[in-house]
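One protein chain omitted, others in place.
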Amino acid sequence: MTILYFIDILGTMVFAISGALAGRDKKLDFFGIAAVGLITAIGGGTVRDVLLGSTPVGWMEDLIYLTMIGSGIIISLLFGKAVLKLRRTFFMFDTVGIAVFTVLGLQKALNLGVHPVIAIMMGMVSAVFGGVLRDIVCNEIPLIFRKEIYALTCLCGGILYVILDRLSVEQIINTIITVSFIMIFRVMAVKFKWKLPDIS
Amino acid sequence: MTILYFIDILGTMVFAISGALAGRDKKLDFFGIAAVGLITAIGGGTVRDVLLGSTPVGWMEDLIYLTMIGSGIIISLLFGKAVLKLRRTFFMFDTVGIAVFTVLGLQKALNLGVHPVIAIMMGMVSAVFGGVLRDIVCNEIPLIFRKEIYALTCLCGGILYVILDRLSVEQIINTIITVSFIMIFRVMAVKFKWKLPDIS
Partner (left out) sequence: MTILYFIDILGTMVFAISGALAGRDKKLDFFGIAAVGLITAIGGGTVRDVLLGSTPVGWMEDLIYLTMIGSGIIISLLFGKAVLKLRRTFFMFDTVGIAVFTVLGLQKALNLGVHPVIAIMMGMVSAVFGGVLRDIVCNEIPLIFRKEIYALTCLCGGILYVILDRLSVEQIINTIITVSFIMIFRVMAVKFKWKLPDIS
């Protein structure tokens, strides 16, 4: 599916930008910024592929990913402040990226023959783990463990996909529904400030 | 061996509880607590399997592990304070879990054909690495690197197992001896406050 592929590589670039900007915030040097951008962009898919034993990991097989990551890093370096002003656009790309990463990760896992529950987890890992690694590397408690509802979004999206799949919904339609669901869920979560109950 | 399997999944739950409680301490939200519980429970086995190239990693092949982890997390959320009061019982389960994880990890590595020295290391990794990842994710210097004698316990247990194995002791008897040894060693280490010499 060409559109998914297109969004996938665009999402990869958005993640690279988010990582590179985090690196700037931490006053890293050029190389550090590039490294954090790279880790953020490929972290999720890499962890998924390593756990599933699908190696060499995905981004090694298609250089377009590294190219997009490199572009994202350069954009962050040249236009860092401008990018920050475009926060809204940026947030939309990020949301699309997360949705697509979830579905692509889940599909890859299903194709490798694991149980749907595991596939749902792998979808989440694909979408979420880049940000987790970014925060670990920047020496912070991962954001996602603190206040984001966003992993839950991927979880619900993954469950929806598997249910629709069981109901024999065609893959392309299922993909469109699930991606839209995740995007809408996330936008609403941010707009209406949904948050998980505070337990601690 | 049914008993080992039973203790293995029980140990997994205890590790999930220990992780989830650490997450509560750090004031993470619901999802963060679940994530730290999960990582603590599966971290050791996952790292072992990835290093040995035995993928998809073990817990993906038998959903009982995720089920037990989910139960452990729910228990921590509902009865967190009560669990803390049961510290003694909890400590015993933890000790049994560590002992069993060490032996199972070691056996798995031996079955994959690596050198016994590597297998001993993989036994330690199985028992210890979940806690290491828990501490990294919670942004602390891993506890085990600071004051616990508990990795040493797994090391000695692993060496004992390999020696007995060389002496042709039957696997089931060897397992019982090694598991008991690790448990007794750890209980005594805590009771008599054994610690490693301070070098720094």
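Chains: A and B, in written order; residue numbering restarts at 1 for each.
The rule is short, and it goes like this: a contact is a pair of C-beta atoms (placed from the backbone, for glycine too) under 8 Å apart; a residue touches a chain by one contact, two chains touch by 3 or more.
What you see is a predicted model, and the numbers here were worked out from it, not measured in a lab.
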Listed residues B:I74, B:I118 or B:V190, member touching the removed chain: B:I118
From A:V83, A:C138, A:C154 or A:M183, residue that would touch the chain that is not displayed: A:C138
Chain A residues touching the omitted chain (full complex): 23-33, 35-36, 46, 50, 53, 55-57, 60, 63, 66, 77, 136-139
Touching residues (missing chain, whole complex) on chain B: 50-53, 112, 114-115, 117-118, 132, 136, 139-142, 144-149, 151-152, 195-200
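Convention: only the chains that are shown with their structure count from here on.
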Distance from chain B to chain A - Cα centre to Cα centre, in angstrom: 30
